[in-house]
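So that we are looking at the same thing, I have put the structure below in structure tokens.
Only one protein chain is missing; all other protein chains are in place.
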Amino acid sequence: MTGGLALFVAAPLAGTALCYVFARNTALQRAVAVTVTLGVTVASVALLVHVDTVGPVTTSMGGWPDAISITFVADRLAALMLVVGNVMMFAVLVYAIGQGARDERSPWYAPAYLALVAGVSGAFLAGDLFNLFVCFEILLMASYVLLTLEGNDDQIRSGTTYVVLNVVESLVLVTGVALVFATTGTLSMAELPDRLAALPDGVALGLSLLLLIAFGLKAAVFPLFSWLPDSYPAAPSPVSAVFAGLLTKVGVYAILRTQTQWFPDTNRTLLLVVAAATMVVGVLGAIAQADIKRILSFHIVSQIGYMIAGIALGGVAAVAAVVFYVVHHIPVKTSLFLVDGVVEQDEGTSQLDRLSGLARRSGLLAVLFLVPALSLAGLPPFSGFVGKLGIVTVGLDQGEWWIVAVALTVSILTLVSMMKIWTGAFWGAAPERQRVGVLRHHPLMAAVTWFVVALTIGVALFAGPIYSFAERTADDLRPGPAATTGTGAP
Amino acid sequence: MNARPTVTRSTILSLTVSGLTPVLVLVAVFVTFRGHNAPGGGFAGGLIVGIVLVLRYLTDGTDAVRRLPVDPIVVIGVGLLLAVATGAVPLLFGSSFLESAIWKVDVPLIGSVKVVSSAVFDLGVFVLVSGVVAAILVALVEADDEARRGETGEPGDPGAPGDADRTEVDR
Amino acid sequence: MSLVQAGLIAVLFSVGTFLVLHRSLTRIILGVGLLGNGVNLLILTSGSVPGDVPILGEGGTELTDPVPQALVLTAIVIGLAIVAFLLSVAYRSWTIDGNDVVEDDISDRRIAADPGVDEDFGEET
Partner (left out) sequence: MLILLLAYAAAAAVCLAGHRRVDRSAFPLSTLPHVATFAWLAAVAPGVLDGTPLVASIGWVPELGLSVDLRLDGFGLLMGLLVSGIGALVTTYSSGYFGPSADRARIAGLLGVFAAAMLGLVWADGLLTLFVFWELTSVASFLLIGTDDRSTTARAAALRALLVTGAGGLSLLAGLVLLGIAGGTSTISGLIAADPTGGVVPVALVLVLVGTATKSAQFPFQFWLPGAMAAPTPVSAYLHSATMVKAGIVVVARLAPTFADVGVWRPVIVVCGLGSVLLGGIRSMRQQDAKLALAHGTVSQLGLIMILVGLGTPATTFAGVAVLLAHALFKASWFLSVGVVDHATGTRDLRRVRGVRRLGVVATAIVLAAASMAAIPPTLGFVTKEGALEAFIEGGAGWTGTVALVGVVLGSVLTVAYTLRLAVGLLGDHSVGEDAVDPDHLHRPGATLVAPPVLLAALGLVLGLAAGPTGAWLARVATSLDPASGEGALYLWHGLTPALGLSAVALTVGTALWWTTRSATATADAPRSSFTVAYDRGYEGVLSAARRITGVTQSGSLPLYLGIVLLTVAGAAAAAIVTNRSWFDLSAVPVANSGLELVACVATALGAGAVVVARQRFGAALALGGCGYLLAVVFLLQGAPDLAITQFLVETVTIAVFLLVLARLPQRFSSAPDWAPLGVRLAVSAVVGLTVAGFALQASTARTEPSVARDYVERSEPEAGGRNVVNVIIVDFRGFDTLGEITVLALAGGGVVNLVAAARREQRRKHLLDGTDVEDLSGRAPEVWR
């Protein structure tokens, strides 16, 4: 696998290029997009197996020595994220084709989507800090295009907020990256831990905070979250499904890497407070909303808090819990947005006060919503419970009672707001107005939603193997021997 | 509408610019290939092509921009494809992505020339950047042109006279 | 980085910040442009000290660090892409409502406006 890793980015980019060449033939674009995403999905599964059994894979671009070239590194964490990300991207692409909305027929949809795949994969694999920034830019620019695809009133207003804030995020990130280079003289992520450890405290702190702000804005943590609930609901459902499931997790991934490997134990208290605030503010926002998409968007924020809490707690057990949480959360969140897409397609709205009795119309849809909804609230036996249990156990083990109390309270509030959707939209009398014959959504949409919900159930069923993989992953991420003391791992 | 870069077309200027276009494009290509050994490179080259296009618009008006020989979007695609392909070809020979190769070629009259595969990559950059600038330009120029043809005041507020907002003063 | 350069960075960041805090999208874009300039200068000056042009064979002995230059080149081009895209958003915004003012989010304002009112979803009897 000397150069193979590059293909995870190069193949989608070639797809983007082809889509530009075929700008007048959306059918051909679609074929390219499906082929490429399917290909990288299969390849990423193979990579995961390889990495887990054989060991990490490193590719240096241009065949230069690792220290001076841009590298792609696939360790367990990267490979795992790659698999989850690509599977979701592929599923949502098929869903979007089924939905057949105006967006999907736009000649810009396929190239931007493929670039998004490339950017996300690159961000997971990047072994070079500046290259990580570039991959972020790819995925951001692709997301700008996707979010404003229709160019209607709503999308422009919320898109402006999204674009401007993320542009500022980019500026902060590149500043951080530049200063990392200025202080360490390298951009290779493999060399950074040692060199950063040699820096004066204040400088290291500043760098860690700058990176934290940049990635935290991407991940939508308090107080940098406000753009997310304003912008995601305006996007078409398949787009918001990918954004919701994946993009924030890229930020979490970056925080996980930087905080655990580069700045271990630096910002523990800060992160804990941020995590708690993120959870609470997110869930309260969700409770306050009256639109399914907005509720779900606020829950993204709230759930990110759990992941940050795990990162803050630190230690192998906590990181394993975070890894599992991320793996669980991506399909759960995606599937909820997909269900919302089906609802919108059928009913023409996602406003709770205009919805009622959906369960009577389609019991299957009700199940498709209920499973991820309960999972999100952390109820057993769904995957969310395992994730939450991991973080709660570590929190109690480390004696951080208050964060556990916050986490559990927030989880009951999550239940409140998810049940608000359930009692508001799924229960109750079916509406008076004419039912439009059979359900209008395309069978592909339902099939993909089923597939993703089945994935979430699969995550719960195979939580054991996944969790032990997460522990191996966390073990890989353990910072150097000098830094292991102080983080209690059972 | 004194705000618009409206153009008092000078025939001489127009002739000069259109006559110079091929030269300027050649300069751009030269800048691109020179880049490996001196300041320049694909970006600079591509941007020069873009600026040439702007000049043509300023002198010859919209038609000059609209009647491009190729669709800029396809140009973008080709440029990107070229760059990716340069990176991917070494994979076929078991080398790394983007691994460069150097060949010495004897060119008549000039003598031995070092050809570096990364020059192809830079060419891709050049093509793409030219395409992007051209695409943006064409889109805006076309829109501007069309809006002027269907002149009905400001689109956001069809009833109001166009200059209504312009009298507002910044605080 | 000399003090003057640091001062210029401070000015560019301050002015850029001041501009992005406006409601006019054009001003925000101008601010982004200036912030971008400031960041580029920061990358260059924090990572290298002035020296000879990093082109071999030109007689230079004290070459300045070429890496920050390469990074700035990338950043400049990305900045161009962002500014161009934002300008098209401003253009589109203008065709919608005749100006480029970034309005507040309606749903958010609605919730902030009457926090007491609560939609009835049938929880209460």
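So that you can tell them apart, the chains are marked A, B and C in the order they are listed, and the count of residues begins at 1 in each.
What we mean here is this: contacts are C-beta pairs under 8 Å (C-beta built on N, C-alpha and C of every residue); 3 or more make two chains touch, one makes a residue touch a chain.
Just so it is clear, the structure is predicted and the values come from calculations on it, not from any experiment.
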| item | value |
| --- | --- |
| Displayed chains contacting the withheld chain | A, B, C |
| Residue numbers in chain A that touch the chain omitted from display | 6, 9-10, 13, 16-17, 20, 23-24, 61-62, 64-65, 67-70, 106-108, 111-112, 115, 118, 122, 130-131, 134-135, 137-138, 141-142, 144-145, 148-152, 160-161, 164-165, 168-169, 172, 175, 179, 181-188, 195, 198-203, 205-207, 209-210, 212-213, 217, 223-224, 226-227, 229-230, 281, 284-285, 287-289, 317, 320, 357, 359, 363, 367, 374, 379-381, 385-386, 389-390, 392-393, 396-397, 404-405, 408, 411-413, 415-416, 419, 423, 427-429, 463-464, 467-468, 471 |
| Those residues of chain C which, in the complete complex, touch the missing chain | 1-24, 26-28, 30, 33-34, 37, 40-42, 44-58, 63-67, 69-70, 72-74, 76-85, 87-92, 94-96, 98-102, 104-109, 111-113, 115-118, 122-125 |
| Chain B residues that touch the omitted chain in the full complex | 3-5, 35-44, 47-48, 50-51, 54, 66, 71-73, 76-77, 79-80, 83-84, 87, 97-98, 100, 102, 114, 116, 118-119, 121-122, 124-125, 128-129, 131-133, 135-144, 146-147, 149-150, 152, 155, 158, 165-171 |
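One rule holds in what follows: only the chains that are shown with their structure count from here on.
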| item | value |
| --- | --- |
| Graph class of chain-chain contacts, one of line, ring, star, complete, other | complete |
| Approximate Å spacing (C-alpha centroids) for the pair chain B, chain C | 24 |
| Multi-chain contact residues (two or more partners), chain A | none |
| Partner chain A, residues of chain B touching it in the complex | 71, 73-74, 76-81, 84-85, 87-88, 90-91, 94-100 |
| Residues of chain C that touch chain B when the two form their complex | 53, 55, 73, 77, 81, 84, 88, 91, 94-99 |
| Of chain A, residues touching chain B in the complex | 2-4, 6-7, 10, 13-14, 16-23, 59-63 |
